[in-house]
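In this view, the complex is presented without one of its protein chains, the others remaining in place.
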Amino acid sequence: MASGQTSPAPKRNFGLSSVTRAINELTIVVGFVAISVYLAITTPSFLTSANLLSILLASSLIGIVAVGETFVIVTGGIDLSVGSVVAFTGVMAGLALNAHIPVPIAVLLGVGIGALSGGFIAFAVTTLNMAPFIVSLAVLAMARGLAFIVTNGNTIFSFPDAFDNIGGGNIGPFPVAALIAAAVFLIAGLVLARTVFGAEVYAVGGNRDAARLAGIPVTRTLAIVYIISGALAGLGGVVLAGRLDSAQPIAAVGLELNAIAAVVIGGASLFGGKGSILGTLLGVLIIGLINNGLTLKNVQPFWVQFIQGAVIFGAVLIDSLNQKRRGG
Amino acid sequence: MASGQTSPAPKRNFGLSSVTRAINELTIVVGFVAISVYLAITTPSFLTSANLLSILLASSLIGIVAVGETFVIVTGGIDLSVGSVVAFTGVMAGLALNAHIPVPIAVLLGVGIGALSGGFIAFAVTTLNMAPFIVSLAVLAMARGLAFIVTNGNTIFSFPDAFDNIGGGNIGPFPVAALIAAAVFLIAGLVLARTVFGAEVYAVGGNRDAARLAGIPVTRTLAIVYIISGALAGLGGVVLAGRLDSAQPIAAVGLELNAIAAVVIGGASLFGGKGSILGTLLGVLIIGLINNGLTLKNVQPFWVQFIQGAVIFGAVLIDSLNQKRRGG
Amino acid sequence: MATGLGRKTPRKCGPDSMTRLLEMQGISMGFPGVKALSDVSISLDRGEVLGIVGENGAGKSTLMKILAGVFRPDAGQLHLEGVPFSPRRPKDALDAGIIVIHQELSLIPERSVAENIFLGHLPRGRLGGIRRAALNREASRLLARVGLSVSPRTLVRRLGIAQQQLVEIARALSREARVIVMDEPTATLTTAEQRILFATIATLRNAGVGLVFISHHLEEVFEICDRVTVLRDGAAVETRATKDWTEDALIQAMVNRPIEALFPARHATLGEVLLQVEGLSSAGRFEDVSFELRAGEVVGLGGLIGAGRTEVLKTIYGALPATKGKIHVESRERHIRSPRQALSAGVALVPEDRKGEGLVMPFSLRTNVAMSTLTKVSWLRSILAQGRIDRLAEHAVEDLRIRTPGIRQLVRSLSGGNQQKVVLSRALTTKPRIFLLDEPTRGIDVGAKVEVYRLINALAERGAAILVVSSDMLELLGLCDRVLVMRTGRIAGMVAKADFSQERIMALAALG
Partner (left out) sequence: LAWAASAAHAADSYTVGLSVATLANPFFQGMTKGVQAGIAQHPDLKLINTSANGDANTQTNQVTDLINQHVAALILNPINANSIVPVVKEANKKGIPVFTLDRGAACGDCQVNFLETDNVALGKEGADFIAEQLKKRYGSVKGNVVDLEGLLGTTAGDEREQGFAAELAVLQKDNPDLKLVAKQAADFDADKAFNIMTQLLAAHNDIDAVFNGNDDNAVGAIRAIRQANRFAPIGDPKHIVIISIDGTEQALSAIRKGQMDGTLSQNPLTMAKQSVAYVEAYLHGDKASIPAHQFWPHMLLTKETIDSPAAKAYGLWGDEVSQ
């Protein structure tokens, strides 16, 4: 055994994975920039600060929810319940406020109920070993039902200003909701990319059996991920109720599909192990940009859905062509 | 080393697989029977032939669509577009009829457009290597948009009787739509369980790389599966338009989630490789029974969604507990 | 080889027996950052068994995947019976009668054994229906030929990994073959199955089929092959008739350096009992397993496939539930219910199925190595310290001589043996005192094997206790201080070093 044996010198692919990832995100960035430039040129009011802030504001609810969805999707799961949970937590917080419960407690209640609902999904997925898709589909129906049951179908409205400001206030020129979303993105981005927990989330999504045998607390990781998603949906419910000064049991129908679309446009794989908060941010902003463009350009409403679908398709198409070109 | 040496005799696993499968389906059957008995005892009008036929009729649309979804899910894919495709093909067939195109051609047009839309998904999934979830989500939005665009948002109505009979007529005591659904289930059941194509569908879903290495035409199999799903959604669109003597661009919103729920209640796994048409039939009928029961028992509408969610959860829970008990 | 379901009679010899059955000429192939093959030429005659040996990552599997139509070469030609041949997908190769049993198992877990065997050419009846009766009948016949006695209706999911390997072999026999390639078919097999496989190979050879046999077990290569080609660093360095090779020459050609002893000497002193297992049972898996491991001791666990060795290891490790029994680690009773608890009790496991349970394939080497010690390579046990992770991975690459372009290489693109080293290096990061190694040298080349043995010795010398499951009899005898033998879920007996012989172990493993 000659000990001087060397392995073949690393050639051009040292750190390839991070370069690859950067290129991946670059594509989205390019798409993002292209749409922005197009809108800036064709629509005078696009590049005003009021308009740009309005995009951030419009993206804040879906953004908050999409962050939670990112965690879930990176583990290879999916959470279809978030739209219904936004509605349910919104009306619960609203009912609490109408019962003169102080604002901070009502906010905590909304987030807490969201976390509980996430905990329920987590329990079913981990302990009962049920498929996330179907569990969260069941919770989608149950949470929506509960939202109607507790409100008797009525709109709950007229909340204290302190509450409304969470969704509808401004700090300086910045909408509070957008600031909250920014904080959520920042913290989640650091957690997923830089912490032990984040690494565990990726490992569980990459290969659950291997993660378990490597000593990673798979059950705990999965549970936390669904609780995060539920809690953020709860936060979304609070933000939405505040923004509209009212909470409706029918709110946010279909929000989950938009959130999932944003996460996937951002480069995550529904098979798990792949995705990032930065990607999700770009995905959310692309959707926001497009909606903004459609509004600014006064596109005929009939076309809006079609164009949104085409954009989702285009974004993922570019990503997959890129991967192909790189021989992935 | 003695060369006549044999490995230890197989112990408890002779033919275990079919027993397992039978037990699995048995659970659904038991659930199905339990619900039926409960309704029969507590609701006098449940066991009338008119009511039972109405359950079949009510289940026929979701059933036809769920059959296509079963093929897709067994390959490990998913088709979220079916609800929108039902609406789009319905209005296209309707427009054709209103342009005095003969009924059979209008029917073929509806089915054909559905197949085309499935072909589009197939192309994106196979050749472009895009994730089925996101492709079909994009098609969901695009097909819905197209349905609005071609109709200008209007309802298309007043079709020839020959067309309406497809969805709303009877042959003897039997609703034509239910007979069509029965035929679809029968043929699909035979194809999936008994043919080489069916085995290939399972193989592609069970382990795609292995299937390719074994020389199975993976791309073709996947393509056919999405085309089947699209074509059956098209057939669903025709049946629905016939039944309502009208076609609306807003029809069948969310139908995909119900169809997927039925397939999963029927024992299919969203990871692919597992599922059966018989299971899907039971899943569809359970959903039909529950909706019927909720009306017959005059359950307050607010509770309906909650109960539907709870039933989905319960069905899959039983299945997973069973699997656990067997140490699966 | 027709099986009765095949359409034509078996092709014995080509029309022109002067042309070679198969020629691969000047094959080159690169992956991003890796030149896997450069200008490799091999040839194969009818009725010949060609052995291909080489270190991990030498390019053996890549060459065969080119033949199978999985990869397309960057340069080079293939000729089949003198006719140019360029398979674009696996089906092309299969249709031409080239059957490859790939190194990675490729079965459909939720389908029956019979369907898996005939996958891709199921007997088609009217209207595309499957002829089930014929299918099961033919599958039974093939199963008997490979010595696997399970019902053709059993789901593959229910089979152990070795049984699955036999199904793969049966699958190759189901096709009308001109060339059969076996890429490490014996890696998971015990001696008994290996004997049956060799008998089968002999029959195939006599029927005029050309075979390529890849193995890291050189004694097997010497036994079954007519010629042997050595690949090193992507190049074919030498081909000779088997009789012209000696083991030393072969190893020398493979590693380009001399190997002194396959099993290096160990100078460990036995210390206190580190692991004591008493009456351990796991319902339906194994019963009443008791043994102890001492510091500095290397104990083998032998047995036939399906004996339950993997299950014993996984149960001690907390990955499977124990239904009875006690486990003492360093004289303290421990209730280990999860791998996490096992690791913190100082017990590490290297699983046998590295693709399914060992590695996260789409992740980098670095991430895979760090997976068990994330909190230790972080600040405040929660924020990852990238520099520490890099150093951990770099050390792993150095210590175990992992052949990789860099620590950020995806493990998916490492060769099998190097992947195994990554799993081993991860187990080392938790600094355990008790090692449970399940087939630790499966699919590893000789050079790497010796390194693993040295590593095991070094661990033992530092006072670790090591339990090694292996289906390689020579390894058990050469490496271990004593060998426990399992039969159908029970410990059938123990063989002390003084009594070591293959016959003793086989007798305990197989006889009633």
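Letters A, B and C mark the chains as written, and numbering starts fresh at 1 in each.
Keep this in mind: contacts are C-beta pairs under 8 Å (C-beta built on N, C-alpha and C of every residue); 3 or more make two chains touch, one makes a residue touch a chain.
Because the structure is predicted, anything quoted here is derived from the model rather than measured.
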Among A:Leu244, A:Ala262 or A:Leu285, which residue is in contact with the omitted chain in the full complex? A:Leu244
Which listed residue (A:Ala193, A:Val304 or A:Leu321) would be found touching the missing chain in the intact complex? A:Val304
Per the whole complex, from B:Met92, B:Ala251, B:Ala268 or B:Val316 the residue touching the absent chain is B:Ala251
Absent chain, residues of subunit A that touch it: 43, 45, 48, 50-51, 53-55, 57-58, 61, 148, 152-155, 157-158, 168-170, 175, 240, 243-246, 248-252, 291-292, 295-296, 298, 301-302, 304
Give me the subunit B residues in contact with the hidden chain, please. 45, 48, 50-51, 54, 57-58, 61, 148, 153-155, 157-158, 164, 168, 240, 243-246, 248-254, 291-292, 295-296, 298, 300-302, 304-305
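Rule of thumb we're sticking to: only the chains that are shown with their structure count from here on.
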Return the distance between the CA-based centres of subunit B and subunit C, expressed in whole Å. 42
Separation of mean Cα positions, subunit B and subunit A [Å, integer]: 29
Can you list the residues of subunit A that touch 2 or more other chains? none
Taking the complex as given, what residues does subunit C use to touch subunit A? 32-34, 233, 257-260, 317, 319, 338-340, 342-344, 349, 351, 356-364, 367, 370-372, 374-375, 378, 381-384, 397, 401-406, 408-410, 426, 430, 447, 450-451, 454
Would you mind writing out the residues of subunit A in touch with subunit B in their complex? 80, 124, 128-131, 133-135, 137-146, 148-149, 152-153, 257, 260-261, 264, 269-271, 302-310, 312-313, 316-317, 320-321, 323-324
Subunit C partner contacts - residues on subunit B that touch it in the complex: 1-3, 5-10, 12-18, 190-191, 194-199, 202-203, 206-207, 209-217, 273-274, 327
